[in-house]
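With one protein chain withheld, the remaining protein chains of the complex are depicted in position.
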Amino acid sequence: MKLFEYQVKDLFNTAGIAIPKSQLIHRVDQASEAFVQIGFPCVIKSQVLSGGRGKAGLIQFVKNEGKGMEEVTRLFALPQKISSLLIEEAVDIAHEVYASFTIDPLSGSALSIVSAAGGVDIETLAIEQPHKILQTKIDMNLGLQAYQANHIAYECGFDPETAKKFTQLLLKLYRLFVQYDCELLEINPLFITKSNELVAGDGKCSIDDNSMFRHEDISIPLGDIENEAERLAAEEGIPFIQFDGDISLMCAGAGLTTTVYDLVHYEGGTIANYLEFGGPHYKKAMKAMEICLKVPSKVILIVTFGTIARADVMAQGIVEAISKLKPDRPIVTCIRGTNEVEAVETLRKAGLNPLFDTEEAVRLAVALAKETKI
Amino acid sequence: MKLFEYQVKDLFNTAGIAIPKSQLIHRVDQASEAFVQIGFPCVIKSQVLSGGRGKAGLIQFVKNEGKGMEEVTRLFALPQKISSLLIEEAVDIAHEVYASFTIDPLSGSALSIVSAAGGVDIETLAIEQPHKILQTKIDMNLGLQAYQANHIAYECGFDPETAKKFTQLLLKLYRLFVQYDCELLEINPLFITKSNELVAGDGKCSIDDNSMFRHEDISIPLGDIENEAERLAAEEGIPFIQFDGDISLMCAGAGLTTTVYDLVHYEGGTIANYLEFGGPHYKKAMKAMEICLKVPSKVILIVTFGTIARADVMAQGIVEAISKLKPDRPIVTCIRGTNEVEAVETLRKAGLNPLFDTEEAVRLAVALAKETKI
Amino acid sequence: MSIFIDRNTRVLVQGITGSEGSFWTKHMIDLGTQVICGVTPAKEGQTIHDIPVYHSVERALRNHVVDASMIFVPPKLTKDAVFEALANGIKKIVTMADGIPLFDMVAIRHAALEHNALVIGGNTSGVISPEEAMMGSFPYWIQRVYKRGNIGVMTRSGSLTNEVTAMIVKRGYGVSTLIGVGGDPVPATRFSEMLPYYQQDEQTEAVVIIGELGGTMEEEVADAMEKGIFTKPLVAFLGGRTAPKGQKMGHAGAIITGGKGAVEDKIEALTKAGALVADRPSNVGILLEQLNVSKK
Partner (left out) sequence: MSIFIDRNTRVLVQGITGSEGSFWTKHMIDLGTQVICGVTPAKEGQTIHDIPVYHSVERALRNHVVDASMIFVPPKLTKDAVFEALANGIKKIVTMADGIPLFDMVAIRHAALEHNALVIGGNTSGVISPEEAMMGSFPYWIQRVYKRGNIGVMTRSGSLTNEVTAMIVKRGYGVSTLIGVGGDPVPATRFSEMLPYYQQDEQTEAVVIIGELGGTMEEEVADAMEKGIFTKPLVAFLGGRTAPKGQKMGHAGAIITGGKGAVEDKIEALTKAGALVADRPSNVGILLEQLNVSKK
């Protein structure tokens, strides 16, 4: 689960990592008070989970209230329905640094990634100047050791005062990383201010979904999710991503889903959404179809090949969902695996035409999507 | 640092390990109220750090208030000045178990020691029926694993319900052991009640002195220390043990001290107290001598052979202490090591007769102690 | 000869009394697997399909000699179960659960390396040598998918594996041993670590890997081919060529790669190493034919 910037900064704050003074607002009428609290110049930061906020104009530096109110009004009025803005003091920046923790799957360790060259384009830097990125493996049975943090700090070329502060910061960041079962915990950029303080300018945190039971204090406020289908999926815990194509996918398993995704594209089709119908969700046909129907797609394509996720149970669920929800668009099924014979029978009895070959099902779905378009 | 029983039970309680209902009293007039709270029959347990409380009559089972008040009055009146009593409900015991965690210095692991045969005479059991004592090494980088606790529980022969409870208890006890840097954390006896609950009947906890900086929430209330010399030593953090012999030892180092202890006994002398004058305490001659003078000894014997604990500094401190405290008993010094020549000079100048051979010093101290006696 | 398991492999089942454990143990036995004992705390003395159950692995091993452990416990208990098997000296372990916390998988991977053990999983259907033995939950009774043959299969997926394997079988091939390394971002054992076993296995004439976007497991396979560690024909199927970047579909092992792991990179590395890469499941068998892999 990805957290919003303001949530990540709350975590930093409780861990003793300095953050800029800021205030979160949910409505335009909260802006003036926030500007009084924060002062000018300040930065208005849209709280959305997608990347590239700067390039998309979702982060604005403003020098006075007039310009500030204008931007707040504009951002809240955007079609993507931003639910909150972080009004944040502008920091006197001398230098920017990148610091993160993630996992190294090969060695079974945590990995500290630090670059004193900043993180504006860390991926490019990784390819072009890899020596400027310090990667340090951390035995998670022992945890990050002070000597490791200290060594990293001096490898960054920091002066002793900054190095001591950076060492402490890295140790705090690692503790958070472990405490919250993070896949990724990142400060980017980490500001070194002109008065030589370390301040987290922005933060990313992705918490391992499988560990969420240990973090009941953390959640994405569902009210902050704009899209109705996304909200429904989030409520049910069903993995779901909406795109802007024609075909709703209700597939089982990440591998089969991405394969179907590819096959649809090979046939010239486009995807309206991904929805995980496998694993623990195979009995949720009703809810899954309800979500797909909220998406402006033209066809629903159901592809499975399950073992524990029994084909007959899935087929039965689909039949019930169709009978109840009376979908306004065609449904293509290709359901195989455990008890597939019974599944085919169930679908046939309900008047559906169950297919048995994935490529054939994809071709039919793409054809139907095109027909509907005409 | 050893904790009092009531402190250990407080730790158990916060960790979710059940303890009998109890109330701590400091004065006779608090007893009636405690008896009302706890009811009869109950157990009156003197809060002292020494072992063998039962045999010494310091734990009393009472069935009514008359007998209870009598025992409370008697215990508070004992010459050893017991500062608190724990009034504790009597538990319906079906079975007693021993469970503790300590350290295995060879493997660098923690060690779980459990015996379903109880712990009344665990040392004897260890020699006579070692198979009845389960010892399990725990990799402290990983911690006690549930499967280990589970295996121990079933090796004890517990039924499934008890085994599940015992597994949980052991995991909680291990967490406490680690949280408080314990040299030893012991539940002995652990009661299995007739209603199949696990209740910690008594507990021992010895916290590593070198880790006390991590446990500022824990301390032995100095007011509870009866003996004035012991209290002074505890205030200064100087290791000190009082015995009932004639010669006060002010020695440097555990090894040299025990050697001098032996030599005194070989010569027919007896020890009044041990006091650590080495390591971080070598500059504390004034306080060390003040403590020794509180002890009813006949001679003070000072033996050192230090490197970092400089002989000249110790000698200077002793001279100053003598001049200020004007001791009422003879002092024998045998101070060697770094700058020993200067030390000898300092002592001579002050009119002392510094010795240079430990055995000679011991012989003199023993002779002086006998003279003084006559 | 199959790899990892065969009819002589003596298997202990951890979590044998659970509904999944019991169900799939029966199937494992029916296929021919030698399940000899099981472990579920509090259930010692019971039997499941005539197999004796013990409170702990250590207690089971007092009465049985065991070669491998099959773990059917829930995700939150998986780390403990794997640690128990490792601590008791078991060197072949398959653990199925989907939903194991990431840091638990990190600890499992770390422990497996330290113990020099092969731990397969989590989030996998396990290991099967069709018509021989299995540790896991494969619908081996669907013969159009699980037919014995000379193609080794390694996969990160579940449903997709059935899809691809069905296509291989449709083309007239069969499978020697199929190993699901699992779909978690940190599998306990990686493709490249199993390659030497396929290289050595006489039954295996070629290997098919079913990869995914994310991670570097496919690149490591290419590396092993470049280094001559694996020299048999290899066909890879990789989904996710057209997937939008930065999105994580299901539990794809995508996220934790830092710039690496795009499907194009994998295709390039594998092709350079001499592997053929299929763009759709139905092409996998065709590519095996191109490599002149026999259909025996």
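Going in written order, the chains are labelled A, B and C, and every chain counts its residues from 1.
Definition applied: a contact is a pair of C-beta atoms (placed from the backbone, for glycine too) under 8 Å apart; a residue touches a chain by one contact, two chains touch by 3 or more.
Keep in mind that this is a model prediction, so the values were computed, not measured.
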Where the missing chain makes contact, among the chains that are shown: A, B
Of B:71, B:89, B:312 or B:340, the one touching the omitted chain in the full complex: B:340
Contacting the left-out chain in the complete assembly, out of B:48, B:113 or B:173: B:113
Residue in contact with the excluded chain [from A:2, A:26 or A:151]: A:151
Selected residue (touches chain absent from view) among B:253, B:317 or B:354: B:253
Chain B, residues in touch with the chain not shown (by the definition above): 51, 102-103, 105-110, 113, 123, 126-127, 139-141, 178, 181, 183-184, 206, 208, 210-211, 213-214, 239, 241, 243, 251-259, 261-263, 265-266, 274, 276, 278-280, 304-309, 336-338, 340, 358-359
Residues from chain A at the interface with the omitted partner, ascending: 142, 145-148, 150-151, 154-155, 160, 163-164, 167
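To be clear about the criterion, only the chains that are shown with their structure count from here on.
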Centre-to-centre distance between chain C and chain A (centres being mean Cα positions), rounded to whole Å: 28
In chain C, residues with contacts to at least two other chains: 107
Multi-chain contact residues (two or more partners), chain A: 141
